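Left out: one protein chain. Kept in place: all the others.
Then we have chain A:
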Amino acid sequence: MNVGETVLQARNVHKTFGTKGSAQHVLKGIDLRVTRNEFVGVMGPSGSGKTTLLNVLATIDHTTDGTVLIDEADISKLGNTALSAFRRNKLGFIFQDYNLLDTLTVKENILLPISLSKISKRKAESEFTAIADVLDIKALSNKYPHEISGGQKQRTAAGRALIHQPSIVFADEPTGALDSKSASSLLDVMEKVNQQRGVTVVMVTHDPVASSYCSRVVFLRDGKIYSELYRGDKTRHAFFNEIMDVQAVLGGDHVDGF
């Protein structure tokens, strides 16, 4: 695998919500390059535009200005069908609010992304078993979303994001509703997927422990990139301390500015 090759690139990305009178400029010129096999963390105060950035990068939302390239291709030039197919086959999402289908069981939800692919039922079943085992949700297979806890929903969402072996996974606070033990097991899974299968991960998080799993952490503030940290050869603990230092400067989660 060609490490160092650019898979995802944002050039001067702007995003504005609302119309002229009440326009809200959320992303103000983001430049970001993600190389294959990277595990990128995105941190920043609430409302700083992390989810918005993730959506734009993941082709779910359009930019107001600037370009997003995936595998060198400008996604604004791709047609709707091509984009859909791309998302379906290459991308995995863990949404901040899970977005499970209420009418489907845990297992049906997880299997949804491969429902249209030509994978044999046996293969799909073994994929499911593998993922459900790691995420510890095997016992919940036949339960409906309203019958399970927030953390269990989050793990189900993670299962759905990984089942079809995407090449990039976008995760929006995947550990937000998890206790530290389940959080670290999910992060272990993501790390494993990242290192063994070469899956690129972009993860938004508030939690410095979670971002210490990353190979790089990007700090967002007021719609701009404030700073970046590379883990390099540092231990996770050392990296964690560094992240804490930047966060202290950046201000707490709930402080939007000085």
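Here, a residue touches a chain if its C-beta (ideal position, glycine included) is under 8 Å from a C-beta of that chain, and two chains touch if they have at least 3 such contacts; residues count from 1.
To be clear about the criterion, contacts and distances are computed from a predicted model.
Per UniProt, the protein behind the absent chain is "Bacitracin transport system permease protein"; the candidates were "Ubiquinol--cytochrome c reductase, cytochrome B subunit (EC)", "glycine dehydrogenase (aminomethyl-transferring)", "Sarcosine oxidase subunit delta" or "Bacitracin transport system permease protein".
Of the candidate positions A:69, A:112 or A:209, contact with the hidden chain is made by A:112. Of the listed residues A:77, A:146, A:181 or A:237, the one in contact with the hidden chain in the full complex is A:146.
With the whole complex as reference, residues 60-62, 80-81, 83-89, 91, 93, 95, 99-105, 107-108, 110-113, 115-116, 121, 124-125, 128, 141-142, 144-147, 160 of chain A touch the missing chain.
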